[in-house]
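Omission of a single protein chain aside, the complex is shown with its protein chains in their original locations.
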Amino acid sequence: MRPRLAAPVGAVFAALAFAATLWGWLLAGGGTVDLPWAPSWDLRFTLALDGLAALYSLLATGIGFAVTVYASRYLPLHLEHQGRSEADIPRFHFFILMFMGSMVGLVMAQDLILIFVFWDLTAIASYYLIGYDAHERDSRRSALMALLVTGITAVCLLIGALMLYAAYGTFSLPALIEASEPGALLAAAGALIAVAGLAKSAQVPFQFWLPRAMAAPTPVSAYLHSAAMVAAGVFLLGRFYPLIQKTDWLLDALLVVGLGSMAVGGILALTRNVLKQLLAYSTISQYGYVVFMFGLGGEYGAVGASFYVIAHALAKAALFLTAGAVTEATHGETRLSHLGGLRRELPFLMVASGFSAAGLAALPLTIGFFKDELFFEAALERGGVFPALAVAGAVLTFAYTWRFWSGIFLGERRSEAHGVPAAMTVPVAALGALVIAGGLYVAPFARLAQAAGEVTFNAPTPIDPAYHLDARAENLMALATYALGVLVILSRSFWIGAAEAFARLGELAGPERLYFASLKGLNAFSDRIHDLEVRDLRTRVATILGPTGVLVGAGLLFTPTRGAYEVGAIGPLDWPLFLALILVAVAAIATVFPRRHLTLALVLSSVGYILAVVFAFFGGPDVAMVQVLVETIMALLFIGILVLLPRKVLEREASNPIPRRRKVRDAGVALIAGFFAFAVSWSTLSQPALEESVAQEHIRLAPEAHAKDVVTAILADFRGLDTLGEITVVGIALLGIATLLSRGRLW
Amino acid sequence: MKTSVMTRVVARVLLVPALVVALAILIKGYADTGDGFNAGVIAALGMLLQYVAFGYEEAERMMPVRLVAVIAFGGLLLSLAVALLPLFWGLAIFTHVPGPGEEVIHLGTVELITPVVFDIGVFMLVFGFAVGAIDLLARAIHRRET
Amino acid sequence: MILVSALTIAVLFGVGSYLLLQRDLIRVVVGIILVSNAANLFLISAGLSRGQAPIYPLEEGVEVSDPLVQAMTLTAIVIAFGISALLMSLVYRVYTSHLSLNLEDISEAEVREEESIESREVAED
């Protein structure tokens, strides 16, 4: 496939997906797919297009379409600037489509594990998109950070899901919503799931990955912030809201997190110089509103959150695309301090993005007005300090939105600029048009939000945003917001020092710092313990023998030893065996002393031959004979190897003295080893031989096998398979020796 | 390698009895102590004596040494065949012929039963291994010396 | 008798372990052989019911020593034999590639090699 074809394919696919979702929602009225997935685990592949799913799918596919159209022009330019080939284009569209698909799957999934699967799929897609410019260190670090933060917290979602399954025996979300009872378990599971959602939505204290993720190409940022990834986080909260809202302290926790994110995001957005950074903090703050609304609870909270997501997605996507277009137009300028006065060069973009900015700032006649209306209503419903806090948040939004838009288009010109291709402005305009359309005719958007809110709230939510030209509280709050917003903008020099100090404080002691410190610390620690890792065979052996001794010791401690051990009588017939055994022991100990290898070989052989005697006394002539023969061949091989090795080398080894401390240590380990061999064999041998032993059967059946020697009968008949295995081992040994000594040549 | 004439003669002379003993142990194993394994080692020792007496090059010229790999793995194959062939008659592996309680055909004192064939396989492998391993060593020593 | 057997097994195993801890490759192999011997001795003494060899015709009323442990010991002896033979030729090849029989030199080579590989990969992040 030609790389250039990827963009049209992606765009067409996105458009079709959008159309299909719209059709499914409006005409087909939702619908469900329910298939068995893993029956032995009660997993079902259940997808349902309910209100919540429809909202997020429409965003994911619709904005996805806008982004792919934009990228069709943006990406080739981006690659050209970086001197990369066009072969990288399809990868981008592949992951955008994967992102879109997993997002749609996520929002429709009704099975907890299925949700988890799609959840992580979005993480994978975002990982590759954030790391799209993989050759840049910054890009790699950002991608890793996003993956670690969202991927690790995703495991919380899994644990929460499994806790719910353990308690209620189902992975089906609707069934769980029916069955679950408030309590510690539900609270714990809900909290874990909320953590996953909050991390993905870049809420405090997980917010740090999002500004970093701006290392991605602009279309990715636009998509990530508005319709996928970050939106997935609040979606998850919405999806599990019926479970979460059963625990009061969880809602309070959401309030705190939401407020914190609003404050941190808002204040930092006022101080950032880089365009996309400003927008990133804005996103943190905006989703803070949504989380805040979830925390407020009530039907206004539920519908408000949904509506807010729509309004924000449209506006934010447009603003990001604007940022990308501006940077493209100014040959790569990203800093607000170096931009300005582009109204003449980019008039169309100015107007188009102006609509979106107005929407984000919640001016009347834009869809944004209603998002704040619902927001204020929710706060009012809760009462207390919350309306004031809501206004404060809205003021921040108003201020930084103005800063963004005016900083680009107004004031004096500070950089060279040229026009940008239509494909990069039309999507901005289209999104801006939607923002205005929503402001003029809010009903369809409101209906969608309401349907979503119903799912979230798990009850009907009759809420109807509209313009009311009277002095109701919401309107007053909106007016207050504008007034205070203007004040904040005008008094910038007054507070900017404090805001920047706050930002620096965050850099010094914030969670991002903690992340890097722990990653660095982890690596340093890993290096440290690696230096302690054993790289010496002797110690490798010792670390096996030592712990085994400890385990055996523990085994002795934990089981009764009384009466388990027998010394065993020594009858008159046993004396030869007794002596032979003593001799074996003596010969074995003698192997420690010889320095010369040849002597060692001879002592070793003597151990073997005496053992043969022992075997004979045990009533095993066959074993004794084999032992003698094996020992003979072994001795020959041993001496052969010694002949092969140069005498000098052998002598060096022989004359190499062993330090005393080593000797003591080795002897200690050897004692432990001897101890456990002793413990295991003594405890076993103390057991009386069993009457019903299968050996009796062998003796009985040997004549049937036409054998007189029972051992031979066992070897060739009863347990012939063992013998076959045994000679196979010998055969492989020959093969191995041939491999080692003559490159596998057997003749 | 220099060895006395005496050694060579003794070595050559001892080879035959070694092989005979091995054969006896192999065949009689089912009745008395010893089996293919022992027989193999004894026969191999007889062969190895030739190495000591005649040196590596001379010994290598002897038939069994050159065929050592074939003998070893042929033996393994033979044993495998004894083990697996009953499957073709729908019997369990290692079903020996004649079965329990059936009459055994005697050829003198030699019993004609399949375990003996199995043992011959063992014999061949062990013989092949011992001679082969020592031969490989001898060759390595030879290579190092030249 | 039980105690004596157990003690002998322990001595074989302990001495074998001691040799396994030596620097000399050949002693390590000797250690392995001794440890295997310990296991073989254990196997056969697991049938401490000593008596006449299990070969027909059996004398009535006299205990027969356990043929199964003998068969197992036999198998184990042969397996240990094959493996020891392989191990010895491995020692030779380790010698030819490191030109040393000393484990310390060999460990040093291991560490050196590891470090040279690591230094090739420039640390990042």
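For this structure, a couple of remarks:
Every chain is named by a letter (A, B and C) in the order it is written, and numbering of its residues begins at 1.
We take it that a contact is a pair of C-beta atoms (placed from the backbone, for glycine too) under 8 Å apart; a residue touches a chain by one contact, two chains touch by 3 or more.
Here, contacts and distances are computed from a predicted model.
UniProt lists the omitted chain of the complex under the protein name "Oxidoreductase" (options: "Oxidoreductase", "Arginine N-succinyltransferase", "Methanol:corrinoid methyltransferase" or "Biotin-independent malonate decarboxylase subunit gamma").
Contacts of the undisplayed chain with the visible chains, over the whole complex, involve A, B, C.
Of the candidate positions A:Arg4, A:His135, A:Arg447 or A:His468, contact with the unshown chain belongs to A:His135. Touch with the chain that is not drawn comes from one residue among A:Arg4, A:His331, A:His418 or A:His530, which is A:His530.
Across A:Arg447, A:Arg540, A:Arg595 or A:Arg647, the single residue that touches the chain missing here is A:Arg540.
Within the complete assembly, residues 20, 25, 28, 32, 35-36, 38-39, 42-43, 46-47, 68-69, 72, 75-76, 79, 82-83, 86-87, 90-91, 93-94, 97-98, 106, 109-110, 113-114, 117-118, 120-125 of chain C touch the chain that is not shown.
Residues of chain A that touch the chain left out of the display are 36-41, 43, 113, 116-117, 120-121, 123-124, 131, 134-135, 140, 143-144, 147-148, 151-152, 154-156, 158-159, 162-163, 165-166, 519, 522-527, 529-530, 533-535, 537, 539-541, 543-545, 547-548, 551-552, 554-556, 558-561, 564, 676-677, 679-681, 683-687, 689-695, 697-698, 701, 717-722, 725-726, 728-729, 731-733, 735-736, 738-740, 743-746. Remark: the residues of chain B touching the chain excluded from display are 69-70, 73, 76-77, 80, 83-84, 87, 91-96, 99.
In this text, only the chains that are shown with their structure count from here on.
Distance from the chain A centre to the chain C centre is 45 Å, each centre being the mean of its Cα atoms. Averaged Cα coordinates give chain B a centre that lies 26 Å from the centre of chain C. The mean-CA centres of chain A and chain B are about 61 angstrom from one another, to the nearest whole unit. Shared interface positions of chain B, defined as residues touching 2 or more other chains, are 32-33, 37, 129, 133, 136-137, 140.
In chain A, the residues touching two or more other chains are 621-622, 626, 630, 633, 637, 641, 644, 707-709, 713, 715, 723, 727, 730, 733, 737, 741.
Contacts from chain C toward chain A in the complex involve residues 1-24, 26-28, 30, 33-34, 37-38, 40-42, 44-58, 64-75, 77-79, 81-86, 88-93, 95, 99-104, 106-107, 110-111, 114, 124-125. Contacts from chain C toward chain B in the complex involve residues 53, 55, 74, 78, 82, 85, 89, 92.
Interface of chain B with chain C (complex): residues 32-33, 37, 129, 133, 136-137, 140.
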